[in-house]
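Following this message is one structure expressed as structure tokens.
The complex is shown incomplete by one protein chain, all other protein chains being positioned as in the whole.
Moving on to subunit A:
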Amino acid sequence: MSHTQRTLIRGAKVLGGPARDVLIDGETIAEVGAGLTAGGATVVEAEGRVLLPGLVDLHTHLREPGREDSETVLTGTRAAASGGFTAVHAMANTFPVADTAGVVEQVWRLGLASGYCDVRPVGAVTVGLGGRQLAELGAMHDSAAGVVVFSDDGKCVDDAVIMRRALEYVKAFDGVIAQHAQEPRLTEGAQMNEGVVSAELGLAGWPAVAEESIIARDVLLAAHVGSRVHVCHLSTAGSVELVRWAKSKGWQVTAEVTPHHLLLTDELVRSYDPVYKVNPPLRTERDVLALREALADGTIDCVATDHAPHPHEDKDCEWGAAAMGMVGLETALSVVQHTMVDTGLLDWSQVADRMSTRPAAIGRVAGHGRPVAPGEPANLTLVDQDHRAPVDPAAFASRSRNSPYRGLELPGRVTDTWLRGRATLRNGALV
């Protein structure tokens, strides 16, 4: 990567503000101002577009090693760059599980080799995601991957003692436990949100209380031992209340919401189309509105995609046999614009906060989530907010197509992404 590489982004609305020129020199932002001269730099005409810090995702499944039929670190980071992300966290539920320094280093190196997006491996909390024995959290932190976020995502750390110990143990290196809050006994065989729709469809219910009871326990544990806890993919109005309460006490609790939980409801399950099968499940409209409000007022810190690629055959089947999860990297910003910006709940500077600054802070991701200002790393995303088009999964960079938004017209399109000054996406095309 050449330090002589210079790019002038001309006329962009920085964080949605007035038009500014932004000059990138090498890996950093050199100047931000009006009427900057190109001086031989590559010029990107950005009039009317919004410039954001590169997006940071605390929650993706890149599937490598083990499920390269659905995604690889390369295809997943290409999808990330297409969606405007410059750093993503890769969850630990791979085959083998990322529960040792060896596996997290492998994932980290694959990310380096891809060059599209920084990959921050998430380490498993327990060996094999089994929930019984702590994985070597310190070794994963001390490895080249420098793991900070630990999660058994896909499974809940349901044993209260194991959870307590994990929360305490990672304090030694400023780590954070990201909990997949799902009380396992209350969700045996669960297929969808438990409520009016599940009662009609005859699908086993995944009750809100199964999420909320774990969150309630975990915030109390985090308070008791003075640790940081992060709640993955918070999905219910009750969970919002619990996190709001915990934050009011000053406890170190953070939470994320997925784009799909900001938009979709369990009414869609009436189609029995497994593209809507996800964990935690799609909830009710009341929950969706509570989540939007909580993201707007900061109770929920950030948006995380829970990008979960699956091969076609795992969704082209009956509901009960289908895999849970949705791809989300390439539609995340559009869904956030649709649900939060176009509704007036967030402005673009707040979008930058929820999708870059705060997730970078939670994951301690250096060089990301920084202000768009001279001297900062040139991790940037340019958005054409006026674009509108139906979602076409066939055009995704991801290896998988399991998007619930197929054919849905959504606003906004990421046109350009820069990772440390180098364009990874230029005018909508991966570089």
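FYI, a residue touches a chain if its C-beta (ideal position, glycine included) is under 8 Å from a C-beta of that chain, and two chains touch if they have at least 3 such contacts; residues count from 1.
One rule holds in what follows: contacts and distances are computed from a predicted model.
Protein name for the hidden chain, per its UniProt entry and selected from "ABC transporter ATP-binding protein", "Protein FixA", "Aspartate carbamoyltransferase" or "Peptide/nickel transport system permease protein": "Aspartate carbamoyltransferase". For the chain left out of this panel, the touching residue among A:A144, A:L289, A:C317 or A:A373 is A:C317.
Across A:V197, A:I215 or A:V365, the single residue that touches the chain missing here is A:V197.
Take subunit A: the residues that touch the chain left off the picture are 191, 194-205, 207, 271-273, 313, 316-321.
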